[in-house]
Every structure is written in C-alpha cells, then in structure tokens.
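Here the complex is missing a single protein chain, while all its other protein chains stay put.
Then we have chain A:
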Amino acid sequence: MTEQIDKALAREYEAGFVSDVESETFEPGLDENVIRRISEMKGEPEWMLEWRLSAFREWLEMEEPEWALVDYPKIDFQSISYYSAPKSMKDKPKSLDEVDPELLRTYEKLGIPLIEQQMLAGIAVDAVFDSVSVVTTFREKLEEAGVIFCPISEALHKYPDLVKKYIGSVVPKKDNYYAALNCAVFTDGSFVYIPKGTRCPMELSTYFRINEQNTGQFERTLIIADEGSHVSYLEGCTAPQRDENQLHAAVVELVAMDNAEIKYSTVQNWYPGDENGKGGIYNFVTKRGICHTNAKISWTQVETGSSVTWKYPSCILKGDNSVGEFYSVALTRGRQQADTGTKMIHIGKNTKSTIISKGISAGRSNNSYRGLVRMNPGAEGARNFTQCDSLLIGDQCGAHTFPYVESRNPSAIIEHEATTSKVSDEQMFLCRQRGLDPEKAVSMIVNGFCKEVFKELPMEFAVEAGKLLEISLEGSVG
C-alpha cells in the first residue's frame, strides 16, 4: 500500500521550468559594497542605506540558529548572488506593453496571467521575478479606493514616511539571523496601505518567482491596515528545478491598527528538491504581525514546497480584545524537512488566539510543529486554543510536536490538543472497494485531514491548494 501512496504523492513539479530571460546579476559575494550597490540600483534614500548597513553589521556578529529540527550543510553566504533582475526591467516599463513578453509568458505558464482582462476579476497581483517587481495590476482601481499596492522599492520613493515609520517596527533588524540578513540585502516585495475605514475592494496577491541560478531571493513585504480597515492578501511562490540549493529569506511585517483586520494566506510551492534530497529551496522566513485594540490577524499557510522550511508566522496581540489566528497545512515528502509553527504573544486583556496545525509526512521526510503561546502578566482573561494534528504516510517519515507554553497570568486559559494518525489500510480498502483508484483515495483522505485549514483559504487559493495535494475539490459537495 505504501507504494501506491508514494506513487500518488510523487507528482511532477510543474513549475520547475527555467525562463530564458537575459538578466543582470551581481557576482556572488556579500560585503558592504554589495549592499551599497543594491541600494543604488533601487535609488534609495540615504536613511535606507544606513539602515541596511547597520543590519549587516549586526548580522556579522550573529550566529546561525541551530535549534530547529532540520539538517542541511552550512550555507556559504559568499557563494550567493544578492541581486538579479531581467535586463529589460532596467528601463522601468511604464505599462504592460513595454514588459518583456517572455516575463509575461512565465507568469502565464504558472497560471498567473498578468493582462488584466484575462485575470480573475477580484485579484490584483504584484509579480516579483528574482529581485524586482515586474508588474502590479489593477493599481488604478485600487487607488480610487485609496489603497496603496506597489513594490516596496517604489514605496520608498513615493511614500518614504510610511515605510520609514513601519519597516522594522514588527520584526526588529536583529530579531534573528535571517531577518537581519534580509534587512541588509532585501531587494523587492510588496507594500500595502489600506486607509482608515476602508475595505479593500479586491484580494491583493504577490507572486514570487526565483529564476536565476545561484541567487538568493530576499523579499520584504509590509502591510499596514489603518484603523477599521480590512484586507485579504495572498502569496504564492515557485522556482525552477535545479540541483543546487537556493536560499529564500523573506521578512513579512503586518500592522493591524485599532479595529483593523488582515487575512494573510500563503501557498508555498518552492522547488522541494528531488526524491533523494538533491536541490531545492531553503525557505527561512520571518513573518509577524502586530494587532492593536480589537484588531485581528489571520495567517493561513499551505506549505508543500522547499527542501528545508523554517517559518513561524506570529501575532503580537498588543491591543485589548485583539485576535490572532494561525491555520497551517504542511506537507513533506521525499527528503523534505519542515520546522514550522507560530508564536502567539498575548499582551492585551481578553486577547484570543487559535492555532490549527495539520502536518502530513510521507516518504523519508521530517515534519515538525513548533509553537509558542505566551500569556504576559497583563493578559487578563486571555485565551488560546491549539490543535496540532499529524498524519503519517508510510513508516519512514517523522512527525514531531514542540509546543511551548508560558503563562504569567492566572486568569489566562490555554488549551492544547494533539493527535497523530496514519492513512490506514482500512481507509484505503474502503475507498478502493467503492471504486476509487489509490491516487484518488489518498488525496481524498489527506484533503479531509486538511479541511479545517482549507476552508480558511480564499476560494481561488483553496482550489490551488487542493490541486497541489492532487485533489480535485470540484463539484462534489452541493
């Protein structure tokens, strides 16, 4: 039976192609000069360069974290190129007609048409290719609502005060090793500002694509939801199939002001490496949001790619009555390793957090949930509910749970539930006895296991997530 399941899971990596685009790529290596050059390429203000340099100096003093349950050879930071951009992007195309058609074709092949007429109606897309944003769609329509959605490199020119005020305010420069590195060398990413009382009229989405060899992608996303506003943001990512490992170290900061709500969804499908663990993306990401009074931040992630994942989208529940949510599906197979989870820091009174984590391990992979729930002394009446479920497929994989709980307020309530189960012979037999082939049976069982998380995803992404797990969600339930 294990063989059948392996076959069912061994899907092709459809995003593994390379685009033939002439790029301008820095020589590998990292020093202050490289950082100056990045800053210069982007035409950044002086304060930004200084900020980068100070982060770099901090980073030099820091140690690579080793506490995660992942194993990979030491990264040689001098062998990575820190900037790569298609040459055609140098002239800053003003409209889609001026964008290199090969770039547009790349996104089309990935199922993300960038021509507005062909796009799904309700979604605006920022397409980031290696170190630059290629195009951001529906900007005019968003501007009518007062919503700012643009590459962060552009926001530095147009809205320097907003960027300066909030960048590094949620994830400090020296928060951790990879965050500090990102501060020093980040190249592009999305910037979002939703004005007071505004409900963003469309879903916002950023699609990250790594194309060039030997480059790292260091993107930076900053989302600010002003008082009483609401936004739903989606993020997708893919990379070519290569034998070498590539580093992706991103930082995402969310700011939810009083009564604001941010829903942040990720479908992570970086190249996972082959069945023997050769190649693949190292996905070392810091994502954190801060909630002010009555605000709510909801993280939903479907992690299926990357050879190594190290990622803990977190919420700082600073304001009273604020709410943090984390819904996660992490699927590992082959030799993939994932150490992922969340941190919920309860500071305000009556703050509430919910954590639903579903880990699926197959092949010879390792899948860990690592989560911290902290109730600070002032978190009167705070509540947390955590549910951590692991599904094992086959007998050579590992599932691990590392819950950390710190409560310094006696009125706080913390609940933790955990289960581990297997796709059983009985379940497979029932499905096949009713006429389902083994592939359909596995994907259906896995899909059922993930249902609580999938229902949190925006419709379009739920479909994509389903497909990623080889699941057809179409039409079955009326």
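Here are a few things to note about the model shown:
Everything that follows uses one rule, which is that contacts are C-beta pairs under 8 Å (C-beta built on N, C-alpha and C of every residue); 3 or more make two chains touch, one makes a residue touch a chain; residues count from 1.
Note that in this section contacts and distances are computed from a predicted model.
Look at the chain that isn't drawn here: its UniProt entry, checked against "Acyl carrier protein", "Iron-regulated ABC transporter ATPase subunit SufC", "D-methionine transport system permease protein" or "TIGR00659 family protein", names it "Iron-regulated ABC transporter ATPase subunit SufC".
Shown as candidates are A:101, A:201 or A:448; the residue that touches the absent chain is A:448. Residues of chain A in contact with the chain left out of this view: 1, 424-438, 440, 444-445, 447-452, 475-478.
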